[in-house]
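What follows is part of the complex, with its chains left where they were.
Chains: A and B, in written order; residue numbering restarts at 1 for each.
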Amino acid sequence: MDKRCVERSKTEEQTLKATVRQIGQVSVLDLSGRITIGEGDLVLREAVTELLDGGNMSILLNLKSVKYMDSAGIGELVACYKKAKEKKGSVKLLNPGGKVYDLLVLTKLEEVFETFREESEALASF
Amino acid sequence: MDLPRTVTLVMTSHLPLVDVAHSAAERMGEFADLEEDEALNLALAVREAVINAVLHGNRNDPDRKVRVDIRCSERTVRATVRDEGSGFSPEETPDPTAEENLMRSSGRGILMMRAFVDDVRFRRTSRGMEVTLIKNRPALARTGSADGQALR
């Protein structure tokens, strides 16, 4: 995937930004923007794949600043979850905002994902 | 009052253009006096329908078009998304919230459309699939107070 294109193709506020904070064994991926088809989903995939390939198996996705997702975005969340599981790692969620949380409930994926409100709790759970 | 207002959008089957339809729907939602969040919901439903039209309906064929008609009337704002594909039967699509489907990485678009607008109608025509997404306008907007905005 050509990252340049993904990043250039959207106005600033909309592109998904993903930055990693390593806290002990846990990689916290702070996401901000929207997770949508052909852009945010690719950014997320790349970031998680990179972490897993680098041997980081405990991944916490901080969704606090994710404004919304489309079906491709939520599909990518599931894909990341599965990819981690295959490698005996895990992907958990931190602070999904109103719109994202509603979507997790709608799709019944809140039953699948371990979801936390407090980062400290989330970190302790791995 | 100065209605209906309509916007028609015809685009080639390129996935990135879905954002054009998304923005158009969001703005029409705002002009229809939907709350900001509800205008976004309309846009997200249109987004899902257009993605399906491009990918499943027109199968990314750049010669086939997707057409989106957005209309703001007195009581509703509605978007109709048409593709040039062979159509499908929505009732035959698997339930993405069923246990055995939860871990699939796709199949949630129609579920989302239904959640984001007040009514979703599917119709198979001789030319392709037709998906209509309907959102009710707030009562406030339908009384006098919206008049001022109709022609600004």
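One rule holds in what follows: a residue touches a chain if its C-beta (ideal position, glycine included) is under 8 Å from a C-beta of that chain, and two chains touch if they have at least 3 such contacts.
Source: prediction; values computed, not measured.
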{"item": "Number of copies of each distinct protein chain, complete complex", "value": "A x2, B x2"}
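As a convention for this text, only the chains that are shown with their structure count from here on.
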{"item": "Approximate Å spacing (C-alpha centroids) for the pair chain A, chain B", "value": "26"}
{"item": "Chain B - residues contacting chain A, complex", "value": "15-16, 18-19, 37, 40, 44, 47-48, 51, 96-97, 102-109, 111-112, 115"}
{"item": "Parts of chain A lying in touch with chain B, wherever the complex brings them together", "value": "9-10, 36-38, 68, 70-72, 74-76, 78-79, 81-82, 99, 103, 106-109, 111-112"}
